[in-house]
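A protein chain is absent from this complex, but the other protein chains hold their places.
For chain A:
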Amino acid sequence: MSTHAPTQTDPATGEELHDVRLHVNGIVHQVRLPARRLLSDALRHDLGLTGTHVGCEHGVCGACTVLLDGQPVRACLMFAVSAAGQELTTVEGLAQPDGRLGHVQQAFKECHGLQCGFCTPGFLTTITAGLRDNPDPTEDEARDMIGGNLCRCTGYQNIVKAVCRAAELGRLEPDQEDQS
């Protein structure tokens, strides 16, 4: 499912294109892409899911983090064609099915865990996966959970607080949705 013979050539650029099925937030998208199109660019520009952000394009900042079969990955370090057939979750897929904010989102709001919001989608996806593995983290474990994501605005104290708060919300009312 992950290799695709080129099927067509882009008339504008002459690049070979591949037909790819991307499963994102429970929806299947059929797209035709050059092999070198980054997953982050495909999500943003081909699917219009602009919630996933690009801060460095070299795998360090974590802004582009999405969940691939539930695991956090850097969408800027992956070609879209290699995500074919796997289940992707982006920030757009983190709200509750009834439209309310998901626990991690809600916790960020309550704890002032964001300022410009640019790094935020990467934190939200990372923490979503982190809390699934460890639903009851200590403060130090919460810190570890976000240790690979950069934020230039908030100073992190409120983000750590938000991780703990999200865990608490999860205990109060287990999340209804499990996208991956």
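Just so it is clear, a residue touches a chain if its C-beta (ideal position, glycine included) is under 8 Å from a C-beta of that chain, and two chains touch if they have at least 3 such contacts; residues count from 1.
Quick note on the criterion: contacts and distances are computed from a predicted model.
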The chain that is not shown, which UniProt protein name from "Aspartyl/glutamyl-tRNA(Asn/Gln) amidotransferase subunit C", "NADH-quinone oxidoreductase subunit F", "Sarcosine oxidase subunit delta" or "Caffeine dehydrogenase subunit alpha" does it carry?
-> "Caffeine dehydrogenase subunit alpha"
Among A:63, A:83 or A:129, choose the residue that contacts the chain missing from this document, as touch is defined above.
-> A:63
Would you mind spotting which of A:17, A:114, A:129 or A:167 touches the chain that isn't drawn?
-> A:114
Touch list for chain A against the chain that is not drawn | 10, 12-15, 34, 36-37, 44-45, 48-58, 60-61, 63, 90-92, 94-95, 101, 105, 108-110, 112, 114-121, 124, 139, 143, 146-160
